[in-house]
Structure formats: structure tokens, C-alpha cells
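Here the complex is missing one protein chain, while the rest keep their positions.
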Amino acid sequence: MKMDLEQLRKTAAEVVARDDVKYLVGWKQGTYGYRVAPGFVEDAAGAAELIFSPLCTANLATYLTLVEELPIPRGQEPDDRKVAVMVKGCDSRAVTQLIVEKGIKKDEVVVIGCPCPGVVDPNLLAEKYPETEDQVEMKWNGEGFLLLRGGEETKIARDEVLAEKCRLCRYPNPVYSDIMLGDPVEPWETDEDKGVEEVEGKDVEERAEYWAEQFDKCVRCYSCRNVCPLCYCQDCVLDRLNPTWVNRAVNFSENTAFNIARAFHLGGRCIECGECERVCPANIPLGKINRKLAREVRDKYGFEPGVDPDAEPFQASFKPDDPEEFIL
Amino acid sequence: MSAEFNPNIVAFLCNWCSYAGADLAGTSRVNYPSNIQIIRVMCSGRVNPLYVMNALQQGADGVLVSGCHPGDCHYMEGNFFARRRLGMLKDLMEFVGVDPKRFHMSWVSASEGHKWKEVVEKTVEDAKEAGPFEGFRRRQIDW
Amino acid sequence: MSAMLLNKEKWPEFVGKLTGKKVWAPQADSEGMRFALLAEGEAPVPDYNNTRVPPKGVLFPQTETMLKFQVKATEVDEPELDQETVVLGLRPCDARAMAIVEKLFKWDIDDPYFIKRRDMVTLVGLACNDPGLNCFCPSVGGSPASTEGLDLLMVDLGENYLLEAVTGKGEALLKEMGDLLSEAGADEAKEKEKLVKEAEGKIKRTVDTEGVPEGLPGLWEDPLWGKVSASCLGCGTCTYLCPTCHCFDIQDEVEGFDARRCRTWDSCMFGEYTLHTSGHNPRPTRKERTRNRINHKYSYYVDKFDVIACVGCGRCSNLCPVNIDIIDTIRQVKEAL
Partner (left out) sequence: MTEKPKVGVYVCHCGINISSTVDVEAVAEFAGKLPDVKVAKTYSYMCSDPGQTLIKKDIEEHGLNRVVVASCSPRMHEPTFRKAISEAGVNPYFLEMANIREQCSWVHEEIEEGTAKAKKLVSASLAKVRLLEALETTEVDAEPAALIIGAGIAGIQAALDIADAGFKVYLVEKTPSVGGRMAQLDKTFPTLDCSACILTPKMVDAASHPNIELLTYSEVEEVTGFIGNFDVKVRKKARYVDFDKCTGCGDCAAECRVKDRFPSEFDQGMGKRSAIYLPFPQAVPAKYTIDAENCLYLSKGKCGKSPKCQDVCGAGAINFDQEDEMVEFKVGAIIVATGFDPFDASRKPEYGYDDYPNVITGMEMERLVSASGPTGGKIKVNNGEEEIEPKEVALIKCVGSRDASVGNEYCSRVCCMYVAKQAHLLRDKLPDANIRIYYMDVRAFGKGFEEFYDRVRRENVRYIRGNPSEIFKRGNKLVVKVEDTLNSRPLEDEVDLVVLGVGLEPRADMREIMELLRLSQSPDKFFLEAHPKLRPVDTATDGIFLAGCAQGPKDIPDTVAQAKGAAASAMIPLARGKVTINAQVAIVNEATCRGCGYCVNICPYTAIEMITINRFGNEVEVARVNEALCKGCGSCSAGCFSDSIQPKSFRDSQILPQIAALGVMR
């Protein structure tokens, strides 16, 4: 599949030229190496810098709710213009779920959908093809990827560097968008979720040990929470001191509590974009926890978040015949 | 050691069914283990699933949540929400390595004093099997 | 000061002779590398680029108990901090950071916790032969073999480590090793010089900080802050992983009747860092917070202590989830001047 960059930039320029659009969030070339940065575009010049490539891992939907609302001086009107955002398949589920949860309203956003054949895991890529200071270009190339660096072209097999979330992806095409770019991609056969199964395969004590090691590393930088498009409370309970759900102290106990609480709050809401795991500076496999819950919710309750903007939120609804085999 | 281990169990009971059921067990002089301490809430739907985590963190070896049978909720639907939330929590806790024996949920009606006894016995027995909860307890050893 | 040689094969013995001291060394775990206490008998050879989390926690733990007490009582227990400690194989940038932070902790008020730990620690650095992608220490006054803050510098010469004492503490440690070491000669000194030069040559990403400390205040209202911070998630990655960031928060934690007062790292990138009880926040958005982070490192600290509070370790650039790259930011500042 070839992403037509011309079309993308043209569309972006048109969108930001609209009177009712404040700015557009897309992806742009990062400052060095494999980095891709979120680009905040307000004009045609900015639009010309946008890219869409296998390096565009970030889920930009998080920027829809990340904005801090400043007090508006008397006599001034709030800026009610829309924010445009470019989304991959997984990202679009975040937008959908935000609509379900009233985090955003449909008419507050312009969603530009980008069918996505799968992105790379930047760590895997850097491990196999060491990162240098040179900026690179990366493209989808038939079944694989093409890395262009310093005039050199390297073909990389898809399986070699494909991100884990993409191996499991069932929604490569945006489920919700106002504007769709390019043609839909053919969904692919998904792998078994080996990461989750591996942990499930352990006995309970081994699992405790496994997670103890993981949570012990947590530095509580809250990047997992902040990057999550669905963690959009202005005032997170886990920051709160009265009542204190989780102490500020960074130790295994509080870290575990933090991680359990975070994962639980995403139960039936996580759309498996994998951002939490990507951004974790301690390399904690947060995706496994989220995917585990997502799978339970899908298998046991027949519910999948972020696919239907008119759905009832999972944690705010029930079915009379919800499973209860665990109840005494 | 395990024979002498006396688990500390925190239970959350809805006011209308399970708490009344536990009261009935008392009125009927049903004898059961004293390991269980009850916190009364108006409805099992009030039980924030994170209470379970919090109780374990703060020193409980086991947690029980009990409400009205499906369809009997004094507030119509609270126990359905509790069931969904706590069912999910149980999956999560198990996955992160908390022994599922440490957390139980039950339906006990106001008339089921004897069932209450059975539930307590099962909860205590399971917590004993699981042993003292060291996991992510907010211990003072690393202070 | 003396320079000695240690054959790498004798490394375990070298480490073994430190018994009785707490020894921190870089160790591999599922995160990559991090500094952890060595268990008895362990002596991993420090072969790494750098740890994700800097070793600043040795002197300034992420969470430390300041005192313990009982509810309704008047007596307090203070922690004992007089255990001799050695940090093995930390990078010169991280050691430099400790020296920079020390200025703050010894400034208007002596911080007893930091100072006590500093007094008890011997820092054994390892010069960088192979700097990482985002290393830029020379741009901010450092070097791959800087000895600032160190008591002893090790240079990997292949078969041997060259050990150069920097302070009396380093000297003493060398003495303790006795005949495990042999005298180093002029060849080794030359070899070291060559390696350092090579290392410096490998540093590609550099930035000119000339005029930045003086110029930053004039850029207070510059649009660059809005641009730089637009993608910021407001997480603590850059500050927590920064070897010179030293902000903390103090909390009382109560468990039943037992309580402790503890301090934990805090981050100026968090909204509630400057949040007032009234609800007012003088740094209400990520823009003000980002601006503060750069200004603090490159301007305020220079004003106060005459040194840039950035050692060029590159961690924040490496690990920022959204490519907020301090090298690029300073370049933008420079351009805007």
C-alpha cells in the first residue's frame, strides 16, 4: 500500500484553512533518527511537513483531551473552533470511545482517518538497525518496510520490526472518521496474543513474581497515564491526597496499586493502541495487562470498546446475564 | 504455621440483604469464624472495586463483597453493576498475581443467615489456604 | 594523584574487597540497565552505555524516610545514614550531575540527608569510550572522561582498567586494593588520551550553549515555548530521568498508629507541582512548565551556581515519548536569541 503524501498534505491544508478549525494534529518528521513528532499545524506551510509512515506510532487522539482549559477573561469568548486530528485504525477507536464517554463531542473535532498497514516497534527497529543522528524516511513496501537513510535503501521484513499491537490488530482501518484518506487496507490474520498467554500460563505465584519485578521498576512518571487518550480526568484520583488511594511514595506496594488502579479504570475502555507500553521509560509491559482485560471483556461480556459511538459505556452498564460463575 | 494462621478479612456488605443476612445469622446464634470484619455500605454497587485492592494493600489477607441476589437489589440494579465491576477486577487481580482465593463475592439475602455462615467459612478457609498476604501490602519494612 | 592498573580478570576480586560497604553497580534487568545494590559475591563487569534511570537515587532516593513517629506520640526516629557506600562504574556525566546538585543541597540550608550520604559515598566512575546517540556532554562543559564529582575514574583500556584517583577517598580505595593493582605508566596515560579524543569525536549531536543562559530571560514570551510544549504529555519522564533534577515533595504517610514523613521526587512538569490550595496555578499549562524546565537548567541555575544544570546525558531526549529533544530545544533557543 502506498500512502499518498500529496493527498494527505493537501487535505490537511484544506482542513486547517477552514474557518471553523483551530489547528490540526498530525505526524511530522522528528528531530533525529527514527523519531516522529506530533505536529501541530495551523497553516499550509505546516501541512507540508506532515507525514504518515510506519514510524507514526503515536496515538494523537490523546491531544484532544490533553489541553488545559485556562480561565477566560471577562468579555472574551472561548475559542470554539474544532480541532482536527489524524488517526490510524487503533487511534480512531480512541476517538470513538471518547465520543461514547463525552470526552469530546463529534462536532468539536475533524477526524482524518488514515488506513494503516501496521507500524514499527521503534525499539525493535533500533535494536536491529541501530539509530543514528540522521533523519530517515520509512515507507510501507509491499508486505514489508523500506528504510531510507543517507541515500541507502534497506528492505525490512514486516515480521522483523512490526509493533506487537499491530500483530494483534483487528481494526487497521479507522472505525470513525470525517475524512478518510486513501483506500482501506485489507485486515490481516492476527497472531495469538502470546504476551498475555505467556503470563496466563504461569501459576499465580510466578505471576506475582513477574509483576513484582515489573512494578518495582516503575518510577511513577505517569507517562502511561498521560499518554492514554482515555485517561482524561482533569484531576486524577491517583494524584489525590484526600482520600489517598495511592501514596506518593515510590515503592513496590504503591506502584502496584497505581498500576492496578490504572488498568482497572481502563477496563472495558482500553482500545489497545499500545501507547502506555511504548512510552514507559521502565519498559513495563503495560500492554499485557490492558489486553488481558480487553480480552476478558470481549470473551466474557461480548463487549468491545471504541467501535460504536452510540454504545453504552461498559462500566456504566450491565446485562442481567453477565457472567457470575465466580460468585459464591 | 498455616494451621495457626489467622487471616484478616475485610467484607463489604450491602445494607439491605447481606448485612441483614449477617444480622440474622447473629439473631439465630449461628457460629462462624471471627476473622471477618464487616464494613456496611448501602449497596454492593457502592463498593468501588479499588476498595478490594486497597484492603489488600492495607493489611487484609482476603476480601469479600456480598450483595442481594440478582433481581433483589434494594436499588434495583446496584448488584448487577457490582457483579460486572468486581468480575473484571477479579480477572485483573488474578492476572497480576493475586491469588483468586483472596477475593470472593457472594449473594446473600436477608433471610440467608446460614448461607452467610457458609460464605464466611469458605472465604476464611480459602484465605487460610492462600496464606498471609505479603504481595503488595503497604509494609513498613522498606520504610 | 596516582594512576593504577587493574586487570579485568581481577574485577571480581576488586569488588570482593569492598565487603562491608553498600555497593551500587549497573545491572541488567528487563528494563535495560539500572543501578542496583550488588548482592554478596556478584561482580558484573560494567559494560553498558548508560542506565535509563540515573544513579542520583544513591544520594537522593526517589522516596526516602525523613523520620518515623507514632500518632499521639512526641518522639521521632531518624534514619541511620552512616553506611559506607560505593558506586561502581557510573558515567562521568552522572557524577558531574551529583556535584552540580550538591551545590543546591549545600546552599542556603544544608540538607542533612543528601550531605550525609554524600559524605559516606565513594564514586567510582567509568569513562565513556563509546558515547550514545544523544550524548552531548562537551556542549555543556563535560567530557567523556570528566572527573568532576568523582573520587576515582576508571578507563577501559581493553584488558585493563586504568584507575585514576581524583580525591582522597579515591586514593584510599586504591590503597585498600593493595597488590590487586599495578602501577600505570606513560603508555596507559597516552592510551587514555587517545580513547577520550576518539570518544569526543563520536559525539555527533552537539549544541552551542554560548549566550543561552544570558539570553533565556529575554525569550520569556517567545512563541518557541508554545511550539516546543505543544506535544508535551506532562509526564515526569524527562525530570525523573534527569541526573540533575532534584525537586521533591514531602508527605506524611500514616498506617494505623505508625507514621512516617517521607520525601519523594517531584516533577515541575506535573500540573499539581505549582498548584496552589486556592486552585490558582502560576504555571497553568505545559507551556509554562516546559519553559521553566529549560530556564531552570540553563538560566536560573547558572545565575545561582554558575553552572548549567544539564550534563548532556541525553536521557530526556532518548526517552521523551513525543520527541521533545533538549538538544533541539536549545538549538531553537539559540536561533531565537
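When the chains are written out, they are named A, B and C in that same order, and each has its own residue count from 1.
Definition applied: a contact is a pair of C-beta atoms (placed from the backbone, for glycine too) under 8 Å apart; a residue touches a chain by one contact, two chains touch by 3 or more.
The shown structure was predicted, so the numbers you read here are calculated from the model rather than taken from an experiment.
Considering the complete complex, the chain that is not shown touches A, B, C. Residue-wise, the contact with the chain that is not shown comes from A:Val237, picked out of A:Leu124, A:Leu146, A:Val237 or A:Leu328.
On the side of chain C, touch with the chain left out of the figure occurs at residues 71-72, 255-257, 279. Contact between chain B and the unshown chain involves residues 8, 10, 15-17, 19-20, 22-23, 25-27, 29-32, 34, 37-43, 45-49, 51, 54-55, 57-60, 68, 71-78, 81-82, 85, 109-112. One chain of the complex is left out; on chain A, the residues touching it are 69-74, 76, 78, 101-103, 232-237, 240, 242-245, 265, 312-313, 315-317.
Keep this in mind: only the chains that are shown with their structure count from here on.
Ranked by how close its C-alpha mean sits to the mean of all protein C-alpha atoms, the top chain is A. Note: the chain lying farthest from chain C is B, by mean C-alpha position. Rounded to whole angstrom units, the spacing between the C-alpha centres of chain B and chain C is 46. Here the CA centre of chain A is 36 Å from the CA centre of chain B. One inter-chain figure worth recording: chain A and chain C are separated by 31 Å, centre to centre, where each centre is the mean of the chain's CA atoms.
Residues of chain C in contact with at least two other chains: 262.
In chain B, 138 are the positions where the chain touches two or more neighbouring chains simultaneously. Remark: chain B residues 49-50, 53-54, 57, 70-71, 77, 80-81, 83-85, 87-100, 104-107, 118-119, 122-123, 135-139, 142 touch chain A in the complex. The part of chain C that touches chain A in the complex is made up of residues 29-32, 34, 52-53, 62-63, 133, 204-205, 227, 230-231, 233-237, 240-241, 249, 251, 253, 262, 264-265, 267, 270-272, 284-286, 319, 321-325, 327-328. Contacts from chain A toward chain B in the complex involve residues 199-200, 204-212, 215, 245, 247, 251-254, 256-257, 259-261, 263-264, 267-268, 289, 292-293, 296-297, 300-301, 314-315, 318, 320, 322-324, 326-328.
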